[in-house]
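Every protein chain but one is kept in place in this view of the complex.
Labels for the chains are A and B, by order of writing; each one numbers its residues from 1.
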Amino acid sequence: MKRLANLTNGIIKENPVLVLVLGTCPTLAVSTQASNAVGMGIAATAVLLGSNIFISLLRNIIPDKVRIPCYIVLIAGFVTVAQMIVQAYAYSLYEALGIYLPLIVVNCIILGRAEMFANKNGVLDSALDAIGMGAGFTLTLLVMASIREILGSGTWFGMQVPWLVDNNVSIMTMAPGGFIIFGCMIALVNKITKGKGRGSSDAGCEGCPSAAACGKVAEQEVSL
Amino acid sequence: MKNDFIKPILVLSLICLVISGALAVTNNVTEPVIASASEQREETAKFEIIPDAEGFIDIDAEGLPTTITEAYSTTNNVGYVFIITANGYGGDVRIICGIDNEGRMIRCSALQQSETKGLGSRVAEPSFQDQFIGVDKRLEGVEAISGATISSSAYIGAIRDVFAAYELITGRG
Partner (left out) sequence: MDFRLLVIILMSAVLVNNYVLRQFLGICPFLGVSKDLKNATGMSIAVIFVMLMATAVTWPIQVYLLDRNNLGYLQTIVFILVIAALVQLVETVLKKYIPALYVALGVYLPLITTNCAVLGVTIANFTRTTPYNFIESMVNALGSGLGFFLAMVVFSGVRGRVESSEPPKPFEGLPITLISAAILSVAFFGFNGVIENLFG
(Lines give C-alpha, C1' and ligand atoms only; values in the text may rest on other atoms or scores of the structure.)
Protein backbone atom coordinates (compact mmCIF):
# COMPACT_ATOMS: atom_id res chain seq x y z
CA MET A 1 0.00 0.00 0.00
CA LYS A 2 2.81 2.35 0.89
CA ARG A 3 4.50 1.36 -2.34
CA LEU A 4 1.46 2.44 -4.26
CA ALA A 5 1.48 5.78 -2.49
CA ASN A 6 5.06 6.35 -3.62
CA LEU A 7 3.84 5.94 -7.15
CA THR A 8 0.71 8.05 -6.97
CA ASN A 9 2.02 10.85 -4.74
CA GLY A 10 3.83 12.48 -7.63
CA ILE A 11 0.80 12.51 -9.87
CA ILE A 12 -1.61 14.40 -7.66
CA LYS A 13 -0.79 15.09 -4.03
CA GLU A 14 2.82 16.08 -4.56
CA ASN A 15 2.61 17.02 -8.22
CA PRO A 16 6.13 18.33 -8.89
CA VAL A 17 5.05 21.23 -11.07
CA LEU A 18 1.79 22.44 -9.62
CA VAL A 19 2.16 21.62 -5.94
CA LEU A 20 5.92 21.55 -5.32
CA VAL A 21 6.48 24.22 -8.02
CA LEU A 22 9.62 22.66 -9.45
CA GLY A 23 10.91 22.58 -12.97
CA THR A 24 9.10 25.75 -13.97
CA CYS A 25 11.54 26.65 -16.73
CA PRO A 26 10.98 23.63 -18.97
CA THR A 27 7.28 23.62 -18.09
CA LEU A 28 6.85 27.11 -19.45
CA ALA A 29 9.26 26.73 -22.32
CA VAL A 30 8.25 23.50 -24.05
CA SER A 31 4.52 23.59 -23.41
CA THR A 32 3.78 25.29 -26.71
CA GLN A 33 2.92 22.02 -28.43
CA ALA A 34 1.45 18.85 -26.97
CA SER A 35 3.92 16.63 -28.81
CA ASN A 36 6.92 18.56 -27.46
CA ALA A 37 5.47 18.38 -23.96
CA VAL A 38 5.13 14.60 -24.12
CA GLY A 39 8.64 14.28 -25.56
CA MET A 40 10.09 16.47 -22.83
CA GLY A 41 8.11 14.61 -20.17
CA ILE A 42 9.33 11.23 -21.32
CA ALA A 43 12.95 12.38 -21.60
CA ALA A 44 12.88 13.91 -18.11
CA THR A 45 11.15 10.83 -16.66
CA ALA A 46 13.77 8.55 -18.16
CA VAL A 47 16.55 10.69 -16.69
CA LEU A 48 14.78 10.82 -13.34
CA LEU A 49 14.29 7.06 -13.30
CA GLY A 50 17.94 6.43 -14.12
CA SER A 51 19.27 8.92 -11.62
CA ASN A 52 16.93 7.85 -8.83
CA ILE A 53 17.82 4.17 -9.26
CA PHE A 54 21.56 4.79 -9.36
CA ILE A 55 21.61 7.28 -6.54
CA SER A 56 19.59 4.92 -4.41
CA LEU A 57 21.99 2.08 -5.24
CA LEU A 58 25.03 4.20 -4.47
CA ARG A 59 23.59 5.97 -1.45
CA ASN A 60 25.81 4.07 0.99
CA ILE A 61 28.94 4.48 -1.13
CA ILE A 62 28.76 8.17 -1.95
CA PRO A 63 30.29 10.22 0.88
CA ASP A 64 27.98 12.91 2.17
CA LYS A 65 30.47 15.69 1.49
CA VAL A 66 30.58 15.22 -2.25
CA ARG A 67 27.07 13.91 -2.76
CA ILE A 68 25.84 16.92 -4.73
CA PRO A 69 28.69 16.84 -7.30
CA CYS A 70 28.21 13.08 -7.56
CA TYR A 71 24.48 13.49 -8.19
CA ILE A 72 25.13 16.20 -10.76
CA VAL A 73 27.60 14.01 -12.63
CA LEU A 74 25.20 11.07 -12.61
CA ILE A 75 22.28 13.20 -13.75
CA ALA A 76 24.36 14.91 -16.44
CA GLY A 77 25.41 11.48 -17.66
CA PHE A 78 21.83 10.33 -18.03
CA VAL A 79 20.84 13.59 -19.67
CA THR A 80 23.61 13.21 -22.24
CA VAL A 81 22.52 9.65 -23.01
CA ALA A 82 18.94 10.89 -23.43
CA GLN A 83 20.21 13.67 -25.66
CA MET A 84 22.09 11.26 -27.91
CA ILE A 85 19.15 8.89 -28.18
CA VAL A 86 16.70 11.67 -29.01
CA GLN A 87 19.10 13.13 -31.57
CA ALA A 88 19.60 9.75 -33.21
CA TYR A 89 16.05 8.43 -33.23
CA ALA A 90 13.72 11.43 -32.87
CA TYR A 91 15.41 14.30 -34.65
CA SER A 92 12.36 16.54 -34.97
CA LEU A 93 11.87 16.36 -31.21
CA TYR A 94 15.58 17.12 -30.78
CA GLU A 95 15.15 20.28 -32.83
CA ALA A 96 11.94 21.28 -31.09
CA LEU A 97 13.34 20.91 -27.57
CA GLY A 98 16.61 22.57 -28.52
CA ILE A 99 18.55 23.88 -25.55
CA TYR A 100 15.94 22.67 -23.05
CA LEU A 101 17.05 19.08 -23.61
CA PRO A 102 20.55 19.47 -22.09
CA LEU A 103 19.03 21.77 -19.50
CA ILE A 104 17.20 18.81 -17.96
CA VAL A 105 20.41 18.63 -15.89
CA VAL A 106 19.38 21.67 -13.91
CA ASN A 107 15.71 20.72 -13.75
CA CYS A 108 15.20 20.96 -10.01
CA ILE A 109 12.74 18.05 -10.01
CA ILE A 110 15.58 15.63 -10.68
CA LEU A 111 18.13 16.95 -8.22
CA GLY A 112 15.32 17.55 -5.77
CA ARG A 113 14.11 13.95 -5.87
CA ALA A 114 17.68 12.70 -5.56
CA GLU A 115 18.18 14.78 -2.45
CA MET A 116 14.75 14.32 -0.92
CA PHE A 117 13.93 10.72 -1.79
CA ALA A 118 16.48 8.55 -3.57
CA ASN A 119 19.31 8.99 -1.06
CA LYS A 120 17.06 7.88 1.78
CA ASN A 121 15.05 5.08 0.20
CA GLY A 122 15.54 1.71 -1.43
CA VAL A 123 15.87 1.08 -5.13
CA LEU A 124 12.31 -0.07 -5.77
CA ASP A 125 10.74 2.81 -3.87
CA SER A 126 13.03 5.29 -5.62
CA ALA A 127 12.12 3.86 -9.00
CA LEU A 128 8.41 4.10 -8.19
CA ASP A 129 8.89 7.65 -6.94
CA ALA A 130 10.68 8.53 -10.18
CA ILE A 131 7.89 7.07 -12.30
CA GLY A 132 5.23 8.84 -10.27
CA MET A 133 6.99 12.18 -10.31
CA GLY A 134 7.82 11.78 -13.99
CA ALA A 135 4.21 10.97 -14.77
CA GLY A 136 3.07 13.99 -12.79
CA PHE A 137 5.50 16.20 -14.68
CA THR A 138 4.51 14.74 -18.05
CA LEU A 139 0.77 14.98 -17.37
CA THR A 140 1.02 18.59 -16.20
CA LEU A 141 3.09 19.48 -19.24
CA LEU A 142 0.60 17.72 -21.49
CA VAL A 143 -2.42 19.49 -20.00
CA MET A 144 -0.71 22.85 -20.17
CA ALA A 145 0.59 22.29 -23.69
CA SER A 146 -2.83 21.09 -24.83
CA ILE A 147 -4.45 24.28 -23.58
CA ARG A 148 -1.76 26.43 -25.16
CA GLU A 149 -1.67 24.56 -28.45
CA ILE A 150 -5.45 24.39 -28.85
CA LEU A 151 -6.00 28.04 -28.01
CA GLY A 152 -2.82 29.38 -29.56
CA SER A 153 -2.46 27.39 -32.75
CA GLY A 154 -5.86 25.77 -33.10
CA THR A 155 -4.28 22.34 -33.27
CA TRP A 156 -3.74 19.42 -30.91
CA PHE A 157 -0.84 17.06 -31.58
CA GLY A 158 -0.81 18.73 -34.97
CA MET A 159 -4.47 17.83 -35.70
CA GLN A 160 -6.60 20.78 -36.61
CA VAL A 161 -9.35 21.83 -34.24
CA PRO A 162 -12.34 23.15 -36.19
CA TRP A 163 -13.07 26.86 -35.86
CA LEU A 164 -10.11 27.50 -33.55
CA VAL A 165 -7.70 27.02 -36.43
CA ASP A 166 -8.95 30.23 -37.99
CA ASN A 167 -9.54 32.00 -34.69
CA ASN A 168 -6.42 31.23 -32.71
CA VAL A 169 -5.11 33.43 -29.94
CA SER A 170 -1.47 33.25 -30.93
CA ILE A 171 -0.23 34.95 -27.77
CA MET A 172 -0.95 31.66 -25.98
CA THR A 173 1.94 29.95 -27.72
CA MET A 174 4.19 32.89 -26.98
CA ALA A 175 5.90 33.69 -23.70
CA PRO A 176 3.04 35.60 -21.98
CA GLY A 177 0.61 32.77 -22.65
CA GLY A 178 2.89 30.41 -20.77
CA PHE A 179 2.90 32.60 -17.68
CA ILE A 180 -0.87 33.15 -17.80
CA ILE A 181 -1.84 29.49 -18.24
CA PHE A 182 0.66 28.38 -15.60
CA GLY A 183 -0.69 30.97 -13.16
CA CYS A 184 -4.26 29.89 -13.80
CA MET A 185 -3.42 26.21 -13.39
CA ILE A 186 -1.76 26.81 -10.03
CA ALA A 187 -4.72 28.93 -8.96
CA LEU A 188 -7.02 26.05 -9.92
CA VAL A 189 -4.96 23.60 -7.89
CA ASN A 190 -5.04 26.05 -4.97
CA LYS A 191 -8.80 26.19 -5.26
CA ILE A 192 -9.08 22.39 -5.24
CA THR A 193 -6.57 21.74 -2.47
CA LYS A 194 -7.83 24.79 -0.55
CA GLY A 195 -4.38 26.32 -0.40
CA LYS A 196 -2.44 23.31 0.79
CA GLY A 197 -0.09 23.41 -2.18
CA ARG A 198 3.08 25.41 -2.03
CA GLY A 199 1.79 27.41 -4.94
CA SER A 200 -0.37 29.39 -2.57
CA SER A 201 2.66 30.65 -0.72
CA ASP A 202 5.50 32.53 -2.33
CA ALA A 203 7.83 30.66 -4.58
CA GLY A 204 10.81 31.56 -2.49
CA CYS A 205 14.00 29.60 -2.83
CA GLU A 206 13.46 28.26 0.68
CA GLY A 207 10.87 25.85 -0.58
CA CYS A 208 12.95 24.55 -3.46
CA PRO A 209 14.48 21.19 -2.57
CA SER A 210 17.55 22.20 -4.52
CA ALA A 211 18.00 24.87 -1.90
CA ALA A 212 19.56 22.18 0.22
CA ALA A 213 21.73 21.34 -2.74
CA CYS A 214 22.67 24.95 -3.04
CA GLY A 215 24.23 24.75 0.38
CA LYS A 216 23.31 27.19 3.03
CA VAL A 217 20.75 29.20 1.17
CA ALA A 218 17.94 28.21 3.46
CA GLU A 219 19.47 29.54 6.64
CA GLN A 220 21.13 32.51 4.97
CA GLU A 221 17.94 33.75 3.45
CA VAL A 222 16.50 34.05 6.91
CA SER A 223 19.45 36.04 8.16
CA LEU A 224 19.15 38.55 5.34
CA MET B 1 41.17 11.67 9.21
CA LYS B 2 43.08 10.96 6.05
CA ASN B 3 40.38 8.63 4.86
CA ASP B 4 37.81 11.39 5.23
CA PHE B 5 39.63 13.43 2.69
CA ILE B 6 40.62 10.80 0.16
CA LYS B 7 37.45 8.78 -0.05
CA PRO B 8 35.18 11.55 -1.35
CA ILE B 9 37.66 12.49 -4.05
CA LEU B 10 38.13 8.87 -5.01
CA VAL B 11 34.41 8.18 -5.26
CA LEU B 12 33.74 11.34 -7.25
CA SER B 13 36.57 10.64 -9.69
CA LEU B 14 35.43 7.06 -10.07
CA ILE B 15 31.88 8.14 -10.85
CA CYS B 16 33.17 10.67 -13.37
CA LEU B 17 35.27 7.99 -15.05
CA VAL B 18 32.50 5.42 -15.20
CA ILE B 19 29.99 7.94 -16.55
CA SER B 20 32.43 9.20 -19.20
CA GLY B 21 33.08 5.62 -20.23
CA ALA B 22 29.38 4.89 -20.48
CA LEU B 23 28.90 8.02 -22.55
CA ALA B 24 31.71 7.04 -24.90
CA VAL B 25 30.02 3.69 -25.46
CA THR B 26 26.62 5.30 -26.10
CA ASN B 27 28.24 7.80 -28.40
CA ASN B 28 29.79 4.99 -30.43
CA VAL B 29 26.36 3.51 -30.94
CA THR B 30 24.43 6.68 -31.69
CA GLU B 31 26.99 8.67 -33.67
CA PRO B 32 26.67 6.68 -36.91
CA VAL B 33 22.88 6.74 -36.60
CA ILE B 34 22.90 10.52 -36.12
CA ALA B 35 25.27 11.00 -39.05
CA SER B 36 23.30 8.84 -41.44
CA ALA B 37 19.99 10.36 -40.39
CA SER B 38 21.38 13.84 -40.97
CA GLU B 39 22.65 12.80 -44.42
CA GLN B 40 19.27 11.32 -45.18
CA ARG B 41 17.54 14.58 -44.25
CA GLU B 42 19.81 16.68 -46.46
CA GLU B 43 19.32 14.23 -49.31
CA THR B 44 15.53 14.46 -48.94
CA ALA B 45 15.76 18.24 -48.73
CA LYS B 46 17.76 18.38 -51.96
CA PHE B 47 15.18 16.30 -53.79
CA GLU B 48 12.41 18.51 -52.43
CA ILE B 49 14.12 21.51 -53.97
CA ILE B 50 14.67 19.89 -57.37
CA PRO B 51 12.27 16.95 -57.67
CA ASP B 52 13.33 16.30 -61.29
CA ALA B 53 16.92 15.57 -60.29
CA GLU B 54 18.19 12.02 -60.53
CA GLY B 55 21.19 12.53 -58.32
CA PHE B 56 23.52 15.17 -56.96
CA ILE B 57 27.24 15.70 -57.42
CA ASP B 58 29.28 17.60 -54.87
CA ILE B 59 30.95 20.66 -56.36
CA ASP B 60 34.24 21.74 -54.87
CA ALA B 61 34.95 25.14 -56.38
CA GLU B 62 37.47 27.73 -55.27
CA GLY B 63 36.47 31.21 -54.24
CA LEU B 64 32.83 30.59 -53.35
CA PRO B 65 31.30 33.08 -50.91
CA THR B 66 32.03 31.94 -47.35
CA THR B 67 28.34 31.70 -46.55
CA ILE B 68 27.96 28.81 -49.02
CA THR B 69 28.55 25.62 -47.11
CA GLU B 70 27.68 23.11 -49.80
CA ALA B 71 27.11 23.20 -53.54
CA TYR B 72 25.81 20.44 -55.80
CA SER B 73 25.15 19.97 -59.47
CA THR B 74 22.63 17.43 -60.74
CA THR B 75 23.55 14.23 -62.61
CA ASN B 76 20.88 14.83 -65.26
CA ASN B 77 21.81 18.51 -65.54
CA VAL B 78 18.57 20.15 -64.43
CA GLY B 79 20.08 22.69 -62.06
CA TYR B 80 22.18 23.36 -58.99
CA VAL B 81 21.54 23.13 -55.26
CA PHE B 82 23.23 25.32 -52.67
CA ILE B 83 23.19 25.18 -48.88
CA ILE B 84 23.95 28.48 -47.19
CA THR B 85 24.13 29.82 -43.68
CA ALA B 86 22.77 33.32 -43.19
CA ASN B 87 23.32 35.22 -39.99
CA GLY B 88 20.25 36.68 -38.40
CA TYR B 89 20.33 38.28 -35.00
CA GLY B 90 18.53 35.70 -32.91
CA GLY B 91 20.66 32.98 -34.41
CA ASP B 92 21.38 31.77 -37.87
CA VAL B 93 19.35 30.37 -40.68
CA ARG B 94 20.43 27.49 -42.92
CA ILE B 95 18.85 27.83 -46.30
CA ILE B 96 18.77 25.36 -49.14
CA CYS B 97 17.95 26.58 -52.63
CA GLY B 98 18.00 25.40 -56.19
CA ILE B 99 18.78 27.32 -59.38
CA ASP B 100 17.88 26.05 -62.85
CA ASN B 101 20.08 26.22 -65.91
CA GLU B 102 18.59 29.56 -66.97
CA GLY B 103 19.80 31.17 -63.75
CA ARG B 104 16.37 31.31 -62.18
CA MET B 105 15.56 30.31 -58.63
CA ILE B 106 13.59 27.07 -58.52
CA ARG B 107 12.71 27.26 -54.85
CA CYS B 108 14.35 27.88 -51.52
CA SER B 109 13.53 26.94 -47.97
CA ALA B 110 15.01 27.20 -44.50
CA LEU B 111 16.57 23.97 -43.25
CA GLN B 112 16.72 25.06 -39.66
CA GLN B 113 16.66 28.39 -37.92
CA SER B 114 16.80 29.75 -34.44
CA GLU B 115 15.31 33.19 -35.04
CA THR B 116 12.95 34.83 -32.58
CA LYS B 117 9.63 33.05 -32.73
CA GLY B 118 6.95 34.93 -34.58
CA LEU B 119 9.30 37.60 -35.81
CA GLY B 120 12.51 36.58 -37.50
CA SER B 121 11.07 33.09 -37.85
CA ARG B 122 8.75 34.49 -40.50
CA VAL B 123 11.61 34.09 -42.97
CA ALA B 124 10.87 30.36 -42.83
CA GLU B 125 7.26 30.86 -43.84
CA PRO B 126 5.99 30.36 -47.40
CA SER B 127 4.76 33.95 -47.69
CA PHE B 128 8.38 35.09 -47.58
CA GLN B 129 10.11 32.16 -49.23
CA ASP B 130 7.73 31.82 -52.16
CA GLN B 131 8.59 35.26 -53.48
CA PHE B 132 11.97 33.89 -54.55
CA ILE B 133 10.47 31.30 -56.90
CA GLY B 134 11.40 32.13 -60.45
CA VAL B 135 13.47 35.23 -59.75
CA ASP B 136 16.86 35.71 -61.33
CA LYS B 137 19.90 37.40 -59.84
CA ARG B 138 18.30 40.84 -59.91
CA LEU B 139 15.84 39.62 -57.25
CA GLU B 140 13.02 41.75 -58.69
CA GLY B 141 9.95 42.04 -56.50
CA VAL B 142 11.64 40.55 -53.45
CA GLU B 143 10.80 42.44 -50.29
CA ALA B 144 12.11 42.26 -46.75
CA ILE B 145 9.65 41.60 -43.94
CA SER B 146 8.80 44.81 -42.15
CA GLY B 147 9.65 44.47 -38.47
CA ALA B 148 12.07 41.69 -39.25
CA THR B 149 14.38 43.45 -41.63
CA ILE B 150 17.61 42.08 -40.20
CA SER B 151 16.58 38.46 -40.52
CA SER B 152 15.03 38.92 -43.92
CA SER B 153 17.91 41.05 -45.21
CA ALA B 154 20.29 38.35 -44.06
CA TYR B 155 18.19 35.85 -45.98
CA ILE B 156 18.12 38.01 -49.09
CA GLY B 157 21.86 38.59 -48.80
CA ALA B 158 22.37 34.84 -48.65
CA ILE B 159 20.31 34.43 -51.82
CA ARG B 160 22.57 37.00 -53.55
CA ASP B 161 25.56 34.89 -52.50
CA VAL B 162 23.87 31.89 -54.06
CA PHE B 163 23.58 33.66 -57.39
CA ALA B 164 27.21 34.76 -57.12
CA ALA B 165 28.23 31.17 -56.49
CA TYR B 166 26.08 30.04 -59.40
CA GLU B 167 27.83 32.44 -61.74
CA LEU B 168 31.21 31.35 -60.49
CA ILE B 169 30.45 27.68 -61.02
CA THR B 170 28.71 27.88 -64.36
CA GLY B 171 30.63 30.83 -65.72
CA ARG B 172 27.29 32.29 -66.86
CA GLY B 173 25.93 35.69 -65.95
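Operating definition for what follows: a residue touches a chain if its C-beta (ideal position, glycine included) is under 8 Å from a C-beta of that chain, and two chains touch if they have at least 3 such contacts.
Computed from a predicted model, the values in this text were never measured in an experiment.
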Listed residues A:40, A:55 or A:73, member touching the removed chain: A:73
Can you say which of A:93, A:111 or A:128 touches the chain missing from this structure? A:111
Positions on chain A where the hidden chain makes contact: 21, 24-26, 28-29, 68-69, 72-73, 76-77, 79-80, 83-84, 98-99, 102-103, 105-108, 111, 171, 175-180, 182-184, 186-188, 190-191, 195, 199-205, 208, 210-211, 213-217, 220-221, 224
Need a quick check: the contact residues on chain B for the chain that isn't drawn. 19-20, 23-24, 26-27, 85, 87, 89-92, 94, 112, 114, 116, 119, 147-150, 153
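One rule holds in what follows: only the chains that are shown with their structure count from here on.
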With centres defined as the mean C-alpha position, give me the chain A-chain B separation in Å. 33
Considering the complex alone, what residue numbers of chain B touch chain A? 7-9, 11-12, 15-16, 19, 22-23, 26-27, 30, 33-34, 37-38, 41, 112, 114, 117-118
Flag every residue of chain A that touches chain B in the complex, lowest number first. 58, 61-63, 65-66, 69-70, 73-74, 76-77, 80-81, 84-85, 87-89, 91, 95, 98, 170, 173-174
